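Questions regarding the structure given below will be posed in turn.
Removed: one protein chain of the complex. Kept in place: all other protein chains.
Our next item is chain A:
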C-alpha cells in the first residue's frame, strides 16, 4: 500500500507541475511561502545546495527525491518500508545528491535483508553486462565512425541518408543469404543437368563481357540460364521449386521489412503530427543539434534554423495571403498551373519516347566497331540515367514558378521525379520484354538489369570524381571566376540522392529473378556508393540551405522504397504471366530451371498433386477465388478494430489534456485560497515556514 502511494505520488509529480505568471493575481500567488513548498515547484527547481545539512536540504530536493523523503520519514516510524526501485542514475540531481540518496537506500536495503540486496546487486551486474555487450555490438556495426563524422559536420538530415543506405546494404546481405540457401546451395550440391558444359573463361570471351553481361557472364551463375534442373528431383523438393521459393521469400521479407520501417516512422510523424500539430515547438525545443562540434557547422546550423523559421513564418503568411486571393487571381493562377503541368507532362512523354527510341536502337544487331557497339548496348541505360539526371532539376525550376509554398514545391518536385524514375524504368522493362525473343529471354532480361545496375554505379562514380570534385577544385582555386560563380556552391541534395538509391534498389528487386546474384552485386555496389557519397559529402559539398528533419524524411524515403518494391513485384508478376503465354505458343527455347516444357505453374501443380488429398483440397481452396471473400472480411474486421482503437486513444488524449488544464487551474485556485487564509490568520505556521526558508538559499537568478 505504501509503495503504491509512493508511485502515484511520483507520477503526479512528473505529470502536473504547473506554474503560471500570467495574470496579476497569479503574480501574487507565486510569491507566497506555500508556493515554494509545492512538490511540482520543487521538482523543477535546481538543487544546488549541498553544503547545508541534510535535514534542511532534503525538503528541497528534486522530484524523485520527494518519494525518498517520504519513505525515509516512515523509516523512523516503522519497518514496513519499501525502497524506491528507480535506478539512481535516473534521478535528476548531481552525483553527490545521488550518493546521499544511495546512502539512505543502503540503510533500507539492510533492513530488507541479505537476499534482497544480493538480488539487486546481481540485477545491476546483469544490466551492466547487457549494456556492455550492447555497446560492443553497436561498436561493431559498420561505418559507425563515418556516420559520426558526417553527423557532426552536416547534422541529422544527411546522416539519415547514410543510415538509409546502410539499411539497404543490410537488406541486400539478407537477400544474398537467402539466395545462397535456396538457389546456390542446391545447385552446387546436386549439380546441374548433364547436358551443361563446364564453366571456364576463354574462347571469344573478353573483359568487356563484365560490362555487357554477355559471353562468360552469360554462362556463369550470375544469370537465370545457369540454374538448370539438377539431380535433386523429388516432386516437392526440386531445384525449380526451390528457386521459386527463394525469390518469393525475398519479396515477402522485403515487403515486411519496408512496411515495418515505414509504419514505425509514420506513427511518429504524421498520425499524431497532423492532429496535434507541434511543428514550431519542435523547431525551437529540439532545434539545436548538440552533436555539432565544428564551428563552421554551427554557423550553418544557425542559418538552417533561421531559414527554417523564416520559411515557416513566410508559409504562414502565404496561407493567409492565399485565403485572401480574389477570384480573378485564382483563375489566373489555376491557368498558370495547368499550363506548367502540361509542360511537365509533355516533358515526361518526351522522356518516355526517348527511352523507347533508344531501346529500339540498341536492339539493332548489325556489326559495328566494338566501341560503337558498346555504346549502342548501353544506349538505354545512358538515356534513362541522363533523363533522370536532367529532368528533376528542370522540375525543380518549374515548380518554383507555380506559386506554391516552399514545402509544396519540394514535394511536387519529389513526386514528379519519383514518377519519372519508376515509370521510365517500367517503360524500359516493358519494351525490352516485348522485343526479347532470343535463345534465352530470361538471360537477356537479366542482362539488361545487370547493365542498368553497373551503369548507374558508373554514373555515380563519374559524377563524384569527374564532375563534383573538379567543380569543388575550381571553386577553391578560382573562386572569383565567372564559371565558379555561375555554378555556385555544391549542396548535398538529399532527395535526389535518395531517389537514386530507391531506383537502384528497385532494379535489384526486378532483376533478382533473372539474375540471382544481383543482390550480391548490389551489396558491393551499395558499399561502393557509400564511400563515393561519403567522399562527395565530406570533400565537395557545403551543407544545403534547407534542413531536412531526420525522422520525417526517412518516412518519405521508406515510402518511396515501398513504391519501388510494389512496382518491382508488379513487373515480375506481369513478366511471369507473360512468359506463360509465350511458352504456350512455344515461341522461345526454354532455359534455366524451367526447361523441357516445365513452367512455374506446372511444377507447383506436380508438387500439389503429390500431397495427401486433404492438403490438396486446402491448398486449392486457398488459391481459389472463394477464399478471397473470407480474407477480405477478416482484413476489414482487423482494420476496423484498429481504427476504433485509434479513435478511442485520441479521445483519451483529449480528455487527458482537459484534465491537465483543469488540475492546473484547480491548483492555482487552491493556492490562492490558501494564501488569503494564511494572510488573514497570521498563525504560527508562518513563523515555522519562515524558519525553514532561512536555511534555503534564494532561488537562483
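Note that in this section a contact is a pair of C-beta atoms (placed from the backbone, for glycine too) under 8 Å apart; a residue touches a chain by one contact, two chains touch by 3 or more; residues count from 1.
Note that contacts and distances are computed from a predicted model.
Taking the options "Protein PTHB1", "tRNA (adenine(58)-N(1))-methyltransferase catalytic subunit TRM61", "EF-hand domain-containing protein" or "SsDNA binding protein Ssb3" in turn, only "EF-hand domain-containing protein" matches the UniProt protein name of the chain that is not displayed. In the complete complex, the hidden chain is touched by one of A:281, A:400, A:616 or A:673, namely A:281. The chain omitted from view is touched by exactly one of A:141, A:298 or A:349, namely A:298.
Only one of the listed residues, A:119, A:260 or A:310, touches the absent chain: A:310.
Residue-level contact of chain A with the missing chain is found at 14-22, 26, 40-41, 43-46, 48-51, 88-90, 92, 94-96, 98-99, 102, 124, 128, 131-132, 135, 148, 156, 265, 268-269, 272-273, 276-282, 284-295, 297-299, 302-303, 305-306, 309-310, 312-313, 316, 549-551, 657, 660-661, 664-665, 668, 699-701.
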